[in-house]
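Our next item is subunit A:
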Amino acid sequence: MSIILDGLKYLAYILIFPGFLFCFLSGLLLCGIDRKLVARMQKRVGPPILQPFYDFFKLLGKETIIPVTANRTVFLIAPLVGLAAQVVLQLFIPVFSFNAFHGVADVIVILYLLLIPALSVILGAASSGSPYSGVGLSREMVTILAVELPLVLVLLSVAKAVGNAMGTGLCFSLTDIVNYQLSHGSLITKLSMIPAAVAMLLIIPGETGSHPFDAAEAETEICEGMLAEYSGKPLAVYKLSHAVKLLTMTTLFVALFLGGIGGGIERAMMTSAIGGAFCFLIEIIILFLLCTCLVAVCISFVHAVTARLRIEQLFKYYWTVVTGLALISLVMAWYGL
Partner candidate 1 sequence: MSIQHFPICAIMAYFLGAFLIVIFGKNRALRNVFGFLATATPLCLLAALVKPIMLGSDVIAYWMGNRVPAGGYAIGIALEVDALGLFFGLLIATAVFVAMLYSFSYMSHDDNEPQYYTLFLMLCGGVMGFVLSGDLFNMFIMIEILTFAAVALTAFRNTANGALEAAFKYLVVGCIGSSCILAGTIMLYAQAHTLNFAQLAAFLPGHLNRATIIAYAMLFIGFCTKAFIVPFHPLAADAHGAAPAPVSVLISGVLTKSGLYGIIRLTYILFRVMNLGTVQFWLVFLGSVSMFVCVTMALAQHDFKRLLAFHSISQIGYVLTAAGLATALGVSSGLYHAMNHTLFKGLLFLCAGAVLHETGTTDLGKLGGLSKKMPHTTILFLVGAFSISGVPPFNGFASKWLIYQATYQKAVESGNIGFLMCTIVALVTSTLTLASFVKVTQSVFFGQLPKEYENVGEVSIGMRLAMGILALLCILTGLFPGFVTTYLTEPAARAVFGTNTYVNAMMGTGYAQGFGLTDILPVSFQAAGVWSPISWLCLLMIMLLAVAIVAVSSKYDQVSALAKAAAAAEAAETKAGPRFGSGALAEAKNELFFGGEESVYSQVGGDDLFWGFKHNWRHYFSFMHELHSGIVNDYALWGVIALALAMLYAMIIL
Partner candidate 2 sequence: MILINYLASFFLITLGLYCIVTKHDLLKSVIGLSIMDYGVNLLIITIGFNPGGTAPIYSFGELRPESFFVDPIPQALTLTSIVIGACTTAMSLALVIKIREMYGTTDTTQIRRLRG
C-alpha cells in the first residue's frame, strides 16, 4: 500500500509540482515576462505576456520536417531527453523547505544534470548535419566550458560556507544548504558569499544563452545555430525546455543564496493545519516572484543594454572576471570569513 502511495506521490512530483506542469506554466510565463520587460526597456510595446504559450501551441500544430541528412532517431529523441532532464533537474532543486528528491551530494548531480539539456541540444544539432548547427554546437560547447569553471567554484564555495557553519566541513546536499538558510538567514547576507552570488547572477545568462552570451544561438548570424533545422513539435519542445531552463537557473539561485526568505513564513504558518497548505502556496508564489526579479535583473536588463560578445570574448570573460569573483568567494569561505 505504502509503495503505491509513494509511487503516486513521486508521480505527482514528476507530473505536477515541481515537475512538468509547474515547469511548463512558470517557465513559459517567465519567458513572456522577460520578453515584455526587454521590450519596455527598449521603448517597444512588446508581445503579450502569454505570447510564449501561443508560440508553443502554434509550433505543436506545425509540420515537422526532418532534413534528409539527419539521423532521424537522434534528431527526434534529443529534444525530449533534454526536456526530461531539465524537469528532473527541477525536481532536485528544493523550493524552500520542500524537496522532491533528496540526494547525498546533489550539488554535483546538479552540475552534471545541467549538462544534459545542453548536450541534448548539441546532439540534436549535430545529428541534423547542417553546417549552421555545426557552428552553433561548437559555440554552445565552448559556452558550456566557459560557464562550467565559475559554476563549479560557486557551488563549492557555497558547499564550503554551509559546511563550515554546520561544523561538518563540507555540505554537498542542497536540502541541507536550504535548511541551514531557513534557520540562519539567507547566504547572500554573508560577506563571503556576495562575490559568489554576483558570479552566479552572471552565470545565469550564460547558461540560458541570453544576451550578451548568445553566440551559440545568434539568430542574425547563424540562423539560431543549433535550432536551424528544427521545426514543428521538436522545436516547440526545445523552446519549452529553454523556458524551463530560465526557471531552473533562477530557482537554483534562490535555493543557493536566498533560501532564508521562506523562513519567516514557515514559522508563522507552521502552527495550524490549514496553514501548512497555505504556506506552501505562498512559498510557491514567493519563489515565482523571486525568479521574476532575477530574470528581470540578470536576463532582461542585461539583454536590453548589451550587445552580443564573440565566442572567444565570452570564454575569456567567464574564465577571468566571473571565475575571479567565484574564486574570491571560495577563498573567503575556505578561511572562514
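Candidate selection criterion: all candidates are chains of the complex that A comes from, given by their letters.
Going forward, a contact is a pair of C-beta atoms (placed from the backbone, for glycine too) under 8 Å apart; a residue touches a chain by one contact, two chains touch by 3 or more; residues count from 1.
In this text the structure is predicted, and so the values were computed from the model without any measurement.
Peer 1: Out of 1 or 2, which chain touches subunit A when the complex is considered as a whole?
Peer 2: None of the others touch subunit A; the one that does is 1.
Peer 1: Give every residue of subunit A touching candidate 1 within the complex, in rising order.
Peer 2: 10, 14, 64-74, 76-77, 80-81, 84-85, 87-88, 91-92, 101-105, 108-109, 111-113, 115-116, 119, 122-123, 126-132, 134-135, 137-139, 141-142, 144-146, 148-149, 152-153, 156, 159-160, 163, 169-170, 172, 215, 223, 228-229, 310-312, 314-316, 319, 330-331, 334
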